[in-house]
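Shown here: the complex without one of its protein chains, the others still in place.
Showing chain A:
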C-alpha cells in the first residue's frame, strides 16, 4: 500500500482552513486505517494546517500512507521561526488576534503535534521557512 496526496494552505484563510485535514481524515477512513491512529494524524495535521494559516506565508501538507507508517510533511516558505526551543514551549505563541478569536494561538500547536506523532522533526530558518515531518506508525 502506498498513497500520496498534497494540499495547499493559504495564509490567513481562516474560512477554509481545516479543509485539508477533513480530506485527510476521510482518505484515511477510506483506506481502513484504525480510528485511534486517524485521530492522532487528524489532530496533528489540523494543528499544522492552522499553523500554516496563522503563521506562514502559505504552504503545503503532504500526506503519504506507506505499508508501515503514515507520514505528514508540513512545509512553508516563510517567514521561519527564530527560536525553535521557545516555539516548542507550551503556552508560548506569536499568533495574532484573529487566530485567538478562532480559539487558537494558545501556544499548544507544536507541542501537541509532537505529542500525537510517533516521530516528530522540525527544522526552520528565518527567511527560508519551516518544515515539519511527522510519522505515525501503523
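The working rule: a contact is a pair of C-beta atoms (placed from the backbone, for glycine too) under 8 Å apart; a residue touches a chain by one contact, two chains touch by 3 or more; residues count from 1.
In this section, contacts and distances are computed from a predicted model.
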{"item": "Complex member absent from the view - protein name from UniProt, among \"3-oxoacyl-ACP synthase\", \"Sarcosine oxidase subunit delta\", \"DRTGG domain-containing protein\" or \"Iron complex transport system permease protein\"", "value": "\"DRTGG domain-containing protein\""}
{"item": "Which of A:25, A:55 or A:135 contacts the chain that the document leaves out", "value": "A:25"}
{"item": "Missing-chain contacts mapped onto chain A", "value": "14-15, 17-18, 21-22, 25, 35, 38-39, 42-43, 45-47, 50, 101-109, 111-112, 115"}
